[in-house]
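The complex appears here without one of its protein chains, the remainder shown in place.
Order of writing sets the labels: A and B. Residues in every chain begin at 1.
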Amino acid sequence: MNSKTKNILVELAFSVLAIIISFMIGAIVILFIKGNPLEVFGTMFSGAFGSLSNFADTLEYATPLMFTGMAVAFAFRAGLFNIGAEGQLYAAAFAVAVVGFMLKLPPFLHITVVILTALIVGGLWAYVPGVLKAKLGVHEVITTIMMNYIALDLTNYLTMRNVFKQPGQIPQTKDILHSAQFGTMTFLSKYTHLNSGIIIAVVVAVIVYFVIARMKLGYEIKVTGYNSNAAAYGGINNKNKLIIAMVISGAIAGLAGAEQVAGVMHHFVSPFPVGIGFMGIAVALLGKNDPFGVIAAALLFGALSAGGTQVDTMTTVPREVIDIIQAIIILFVASEVFLRKLIVQRIKQRKYRKMLEQSNLEQLDV
Amino acid sequence: MSKNILEMRNISKVFGDVVANKHINLSVSYGQIHAIVGENGAGKTTLMNILYGLYAPTTGDLIYKDEILQNMTPALAVKKGIGMVHQHFMLIPPLTVYENIILGAEPTIKKTGVLDKKRALEKIKEMSRKYSLDIDPLALVENLSVGEQQRVEILKVLYRSAELIILDEPTAVLTPQEVDKLFEILKLMRNDGKTIILITHKLKEVLAISGEITVIRRGEVITSLETKELNKTKAPENELANYMVGRPVLLRVKKTEAKPGNDVMRLKNLTVNDNRGIKKVDNVSFNVASGEIVGIAGVDGNGQTELIEAMTGLRPPIEGELSINGKNMTFTTSREFFDAGAAHIPEDRHKHGLILEMQNNDNFILGKQWLSPYQTAGFLNYRAINKMSDELIKNYDIRPDTYKVKARNLSGGNQQKLIVAREMTRQPKFLIASQPTRGVDIGAIEFIHKKIVAARDGGCGVLLVSAELSEILSLSDRILIMFDGKIVKEFVNKGITEKEIGVYMMGSGA
Partner (left out) sequence: MFSTILVIALATIQSSIPLLFAGFAGLFSERSGVVNIALEGFLLLGAFSGAAIMQAMNGSSQTLYITAGFLGTIVAGALLALLFAVVVITLKADQIVSGVAINIFVGGLTVILSQAFFTARSFNFPEVPVFIKTYFFPILALLIAAVTYFVLYKTRFGLRLRAVGENPLAADTLGVNVVKMRYIAVIISGVLATFGGAYISIFAGSFAKDMSAGRGYIALAALIFGKWKPKGVFFAALIFGFFKAIEQFLQGGVIPTQFIQMIPYLMTIITLAGFIGRATPPAADGIPYEKELSE
C-alpha cells in the first residue's frame, strides 16, 4: 500500500470517527430529552435509505449542498473563507426565478440562460467581498456575512414588487415556465423533487477537479492560498487570483440557487430556505476541500436531512437534532489536524526514545 | 560547591524525525563568558531553549547551582535567575518599552493587580544607567531601531535580576562597531559577577570575548576548551572552524580572475519605501556586467531587502529605472523579471522561495508555470514537470530524492538547493542571489558557492547580497557597501579586509 493510499485511508478513518462520535453525542442529547436513540437513529436511517422515495429525498437534499460545499471548498483553496454562499445563492435564485418566468424561450435555450444567470449573479454577489479583500485587505468573513443579510433584505423587497410577485398571500414570485424547469426524476418516486441539478453538480465536480489539479489557474490559486509571498515571487497576481477564486466560488453557489428554483420550487419565495450556505461550510470541511469528497459529504448531510424530516414527523424528537449532530461533526473535523499530529508525534517520539537508549545511533539521520 | 554554575548532563532532544541534540554534556563556570559555537542548524539554539524551559528534553538533566531542575519552564528559569536574549527578538511592537520589559514580572500596587507604572519606570531608569543601555521607556517598540530593540531585550533580562544570561546570535544584526559596544556591555555584566553564555557562529568574536568554548556539531558536543589555550595556537580561527566542521575548510572559494563583458543589468536612481512609508533605498544606481560577481555588503536592514524586492518586481519603487538584458522593467510583476532572462534566489526561502505545503515538483515550477513545456493552453503538463524534477533532484543531490515529498519535509540546505536548482536552470544572464547560504549546512554552502562561480564563468552577471562578510569576500569580484539605503563605497575585491568594509558598513569613512 503506497503512502498516498495510506493517507486517504487515514483521512477516511478520522471522518468516520467524527461521524460516530457525533452520533454518540446526539444519542446523549436524545436520552436527555427522554427520547429513544435507537428509535431515532433507526427512523433516521429509514428516512434516508429505507425506500426508493426516501433515497430520492436524500439525493434531493444533498444536491444543493454539493454546490455550496464545492463553492466553499474552492474558495478555501485560495485561502478564502466564503461564508457568503447563503447570500450568493439567494441572489442567484431570485434572478433565476425572474428569468424563468419573464423570458419565453425554447427549453434548451431557456435552461442555458437559467444556468448562466445563476453563475453570473452568484459570481457578482461574491465579487464585492472578493474585490474588497484583494484590493483593500478587508477580511472576507465579515463582508460575506454582511452580503448574506443584504441579499436577504433585497430579495425580500424585490419579491414583493408587483411586477415579480405572485398574486395572493404568499410572498413568492410568479411560477417559472415549463421550459425553464430542470427535469424532475419522477421515475424514482412520484412526489420527489430530485432533479437533473444533481447531474449538473457531478459535472461541476469534475470540472472543478480538473481546474484545481491540472490547470495553471488552479495551481496559481493554490499557491496564492498557501503562500501569497511565494505567489508574488512566482509571477502570480495575487489580487486577481483572489477575485477570480471568489467569483468562481460565488458562481458555483449560485447554481445551488438555480437548482432550488428551477428544479425544486419553480419560483422564489421569501424567506428562502435558510442554512444551505452555512451547511456548505461543514460539507467542504468534511470533504477535505476536494470536489469528490464534497459530493460524498453532501450525500451524508443529505441523508441526515432526509432522516431528520422523518424523525420530526415520526417521533417526539424535533428535526433540530441533526443540527447538533452536524455541529459536532464540524467541531471534530476542525480539530482533526491537531489530533492527528499529536498521535503521530507521540508514536514517533516513543520510537526514537527507545533507539536513543539503545544507542542505536546508526539509524538516526543526523 | 562546584565551580560550575550550570551543568547540562546527557541532554538529548528529538523533534519527530530530527535529532537536534544527542547526549550533550555542557559545563559552564561561574563568572565566565562561555561561547557555544557551531554552524547554523548544529543544535545550539535548541539546547539553550531546553535550558530556558521552552522545550522539554527527551532525556537528560539540568543542574543549576548544584540543584537539579525538573520540569523547566520559562517562568521557573526566570525565577532561578536565568535570562535569555533570543535571536529573533521576543518583543511586542505595539506596546511600549517599559510594558515589554515588565511583562510577566509586573510591579503592582499592593495586591490589587493594578500596574505600578512609577515603580517600573524608576527601576528601568536605574538599570539603564548602570549598564549604559540608553533607551526611552515610553517609546513604542515598533518605532525603535534594531540596536535599540536589542537593548530592550537585554534590559528585560537584567530587570529580572538574572545571574546566568544567554545571548543567542546577538551580533547577527549589528555592525562591527555596535558589536564592540555590545561586548563592552557584556564585560560590564561579567565583571559585576554575572555568567554569560554566548551562542554564535562568528569565530572572531568567540576568540575576542569568550573565556570558555564548547563546540557543537550536528547535535553533539565535539569539544570543550579554554579560549586562552586556543589563542596560543598558530591559527586559532582555522582550528575552531575545523572543530565546527570536522574537516579543513577552505574559507575562500577557488576562482579565476573575472572577465566582465557587457552590462546585463543597469539600475538608475532607485528609491524605495518600506511598508511604513520610510525611505529604505535612497537614489541607488549601479550596474552588473556579464561574467562578474558584484557583492553588496551591509548589515541587515540597510535597504538590501527592499532593493532586491524592487528589482525583482515584488515591491514598487517610488522612482527608478531598471533594465535587464536591455529590456526596461516596469516594476509591476516578477514575471517580466524572469522573462527578461533573470533569476532570483530570494533571501527568505520560506517566505518567497517555496510553498512548503506543496510537493517538490510544484515547487520546481514556481515562477515557471507559464513556460512550455510545463504548460500548454492553460493545462499543466505534469509528465514534463516530473521529468524535470527528477533530473534536478539527481543533479543537485536533493534529499529525500523524490519529487513527491512536500517541501516542508526537506532540511534547510536541501530546500535551498531546490531553489538554486530551479533558478540556475533558467540559464540566466542575470542572477540575484540574496543570502544564498543562510541557514544551510557547510556541504551545501560549498556546493552553492561553486554553482554561483560556475554561472559567472559561463557569462552570467551575478548580484550577491549577503550579511556574511566572509561570503562576500570569498565570492565577489567587486564589492558595493550599502548603508542607510545608499551605496557608500565601492571596492575591487583585491586585498580588502573585513575591518575596512566594516568601517563603511557603519557609515563612517565616507
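Keep this in mind: contacts are C-beta pairs under 8 Å (C-beta built on N, C-alpha and C of every residue); 3 or more make two chains touch, one makes a residue touch a chain.
None of the values given here were measured: they were computed from a predicted structure.
Student: Sort through B:Tyr55, B:Tyr131 or B:Phe183 and give me the one touching the missing partner chain.
Tutor: B:Tyr55
Student: Touch as defined at the start, partner being the missing chain; which of A:Val10, A:Leu52, A:Ile170 or A:Ala334 qualifies?
Tutor: Here the residue in touch with the unshown chain is A:Ala334.
Student: Specify the residue from the set A:Leu17, A:Val113 or A:Ile150 that touches the hidden chain.
Tutor: Among A:Leu17, A:Val113 or A:Ile150, only A:Ile150 touches the chain that is not shown.
Student: Which of these touches the unseen chain: A:Ile120, A:Val141, A:Val202 or A:Met215?
Tutor: Touches the omitted chain: A:Val141.
Student: Pick out which of B:Lys22, B:Lys44, B:His86 or B:Lys202 touches the chain that's been left out of the picture.
Tutor: Within the whole complex, the residue contacting the unshown chain is B:His86.
Student: Since one chain has been left out of the picture, which residues of subunit B touch it in the full complex?
Tutor: Contact residues on subunit B toward the absent chain are 15, 49, 52, 54-55, 73-78, 84, 86, 90-95, 99-100, 102-106, 108, 113-115, 156.
Student: With the missing chain put back, which residues of subunit A would touch it? List them for me.
Tutor: 29, 32-34, 81, 83, 128, 132, 136-138, 141-143, 145-147, 149-150, 153-154, 156-157, 278, 281-282, 285, 317-318, 320-324, 326-328, 330-331, 334-335, 337-339
One rule holds for everything that comes next: only the chains that are shown with their structure count from here on.
Student: At what distance in angstrom does the C-alpha mean of subunit B lie from that of subunit A?
Tutor: 45
Student: Would you mind writing out the residues of subunit B in touch with subunit A in their complex?
Tutor: Residue list for subunit B touching subunit A: 12, 14, 16-19, 22-23, 58-59, 218-219, 312, 314, 333-335, 338, 344, 346, 351-358, 362, 365-367, 369-370, 375, 378-380, 382.
Student: How about subunit A: which of its residues touch subunit B in the complex?
Tutor: Listed in rising order, the residues of subunit A that touch subunit B are 214-217, 219-220, 222-223, 226-227, 229-230, 232-235, 237, 345, 348-349, 352-353, 356-357, 361, 364-366.
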